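Please see the structure below; I have some questions.
Removed: one protein chain of the complex. Kept in place: all other protein chains.
Chain IDs A, B and C follow the sequence of writing; residue 1 opens each chain.
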Amino acid sequence: MQESLAPRRTYGRESVEFARTLTFTDGLFAIAMTLLVVDLAVPTLSDASSVHELADALNDDSAKFISFFISFAVIGRYWLAHHTYFSALARLDRKLIALNLLYLAFIAFLPFPTALLGEYFSNPLSIAIYAVNVAIVSGMEVVLFSYAHNHDLLEQKLPNDVYRYGVAMSLAPVVFFMLSIPIAFISTVLAACTWFLGIPLAAIAQRWKPEGADDLLLG
Amino acid sequence: MQESLAPRRTYGRESVEFARTLTFTDGLFAIAMTLLVVDLAVPTLSDASSVHELADALNDDSAKFISFFISFAVIGRYWLAHHTYFSALARLDRKLIALNLLYLAFIAFLPFPTALLGEYFSNPLSIAIYAVNVAIVSGMEVVLFSYAHNHDLLEQKLPNDVYRYGVAMSLAPVVFFMLSIPIAFISTVLAACTWFLGIPLAAIAQRWKPEGADDLLLG
Amino acid sequence: MQESLAPRRTYGRESVEFARTLTFTDGLFAIAMTLLVVDLAVPTLSDASSVHELADALNDDSAKFISFFISFAVIGRYWLAHHTYFSALARLDRKLIALNLLYLAFIAFLPFPTALLGEYFSNPLSIAIYAVNVAIVSGMEVVLFSYAHNHDLLEQKLPNDVYRYGVAMSLAPVVFFMLSIPIAFISTVLAACTWFLGIPLAAIAQRWKPEGADDLLLG
Partner (left out) sequence: MQESLAPRRTYGRESVEFARTLTFTDGLFAIAMTLLVVDLAVPTLSDASSVHELADALNDDSAKFISFFISFAVIGRYWLAHHTYFSALARLDRKLIALNLLYLAFIAFLPFPTALLGEYFSNPLSIAIYAVNVAIVSGMEVVLFSYAHNHDLLEQKLPNDVYRYGVAMSLAPVVFFMLSIPIAFISTVLAACTWFLGIPLAAIAQRWKPEGADDLLLG
């Protein structure tokens, strides 16, 4: 009984606890984005000064170079979204910190499916594993957003239509990525195309956007 | 003589020194939790687009995937405990900073026993090494907690019964993990079960909990 | 219409958002500068106590040691420039944060071309790849600087002559590094010499320097 009266412990924007949650998060993002460079090994050449041989050797590793930059771009895009999300938070509670950790587990794992995709783009299983990982990360974004809305952690209370619009926009990539999995077993190229359906959707969705949504959702 | 009069040097919550101790700690946690992804190598396939072959190859590496997520969860749980612990501190002194470093040495080492456990779960020695590492980390938590209590570094002085309850609850995992070592030489599955004895204990311990313990121990 | 009236969202120096952009950036720089030590493997010796054999083995790896220190120096120099640049900023906007990420992608990649250069200095392609990477990083510095100037993000508005001087000085290394690429196919030593043309240029450019440029450009 008394427990329900006790105020839930929260940490405001200016607290040490808010700051270190972000230090930990940003450190983890920085490592996940940089680690793939370790995979880029200097090739062994029989003729050290041969342009042709070096070009061939690097060409054989081209999947790793592509993986590095795709992984950097994808994780970087999530970091930008996380940065925007936290800029809208007034405070944290312990459960949001734990949910943020769960989200970060799948960020830290992302370099692996990305490398797999870079190496075996024509393999439906690579597409599926990558799609599942990305769908989980995007799904966790929805969980984090809903939790903050429902537990009064945002700086500005969102009107219901703006909240529902925000959830719908964040769920769209989850749907597209899950949808791409069965498609991958027909054609991996077609599956990858599905991932970009968000771009036309965003254009169409402008019409349904509630007034003031941009200001509120972008903190 | 004069030395005993000199005030011990402490660093308050808002100081640069408090902040950088946490930056260092959070950076180290983030690295320890992310590093295991380096172990996840993309397999070499003879038929790049074969779902079956890729599934088999990933299955052979399943211990590494399990290790990654277990290690992330275990170290993440310690990070949450460390976050809670520091939220109760009003200030640091040099000795606590050094004890924190010692604690972090065993956090940084944890990915290795976890990987060993993931690969050789049926080996009693893997169980023993993992249990010793986790027992040391949990034991260091008790040391850090007692030190802060005894040297007036906490924001709120704890009543003696709350302090003793906190120490007992933190010591329980140390006991269970040490106990699991001899059991591992009989059955590794039974030993791993011992690790979860903390869950029923926590339920039973609710009865002995001194009033106000939750508020005080959770900062 | 209304959108054009809405103020662009910016984050001041004291905001959590400004701070975490720097935490992320500094973490990424620290990792990129430290990672090359992973490449330095302890050699295997037939006679563990033979000075001669160990000296030979380390000598064979000398390219890796040189790469480590060159990479540290080059990335460290960029970190110093980034530190100076951000000390002149009064605020960030979302686009500058995204441009900063793009810049960091090429910082995170730098250890690879550096290792390639350390191993195959006589190969024109190594020189070319390194020169392209460095030219992109220096070019991104110009982009970041111009963006901040043109979008009123600097603490002090720069006079036009000082701004143009700053751009010219930052573009000079881009020109020298691009110029070195065709030269590398004639002589790699000559190409590397081109990289140091910035030193005499800086001495000559003192004459054209607008008054007050030092104070303004060094924040």
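Quick note on the criterion: a contact is a pair of C-beta atoms (placed from the backbone, for glycine too) under 8 Å apart; a residue touches a chain by one contact, two chains touch by 3 or more.
None of the values given here were measured: they were computed from a predicted structure.
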Hidden partner interface residues of chain B, rising order: 3, 6, 9, 11, 16-17, 19-21, 23-24, 27-28, 31-32, 35, 38, 94, 97-98, 101, 104-105, 108-109, 111-112, 115-116, 119-120, 122-126, 185
Sites on chain C contacted by the missing partner chain, in the whole complex: 13, 18-19, 22-23, 26-27, 29-31, 33-35, 37-38, 40, 42, 45, 48-51, 54-55, 58, 68-69, 72-73, 76, 79-80, 83-84, 86-87, 214-215, 218-219
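Note that only the chains that are shown with their structure count from here on.
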Residue-number overlap at the chain A/chain C interface, same or different (half cut): different
Centroid-based (C-alpha) most distant chain relative to chain B: C
Relative orientation of copies chain A and chain B, as a Cα rotation angle in degrees, nearest 5: 90
Interchain centroid distance [CA atoms averaged], chain B/chain C, Å: 38
Cα-centroid distance, chain A relative to chain C, in whole angstrom: 27
Touching two or more other chains - residues of chain C: 23, 27
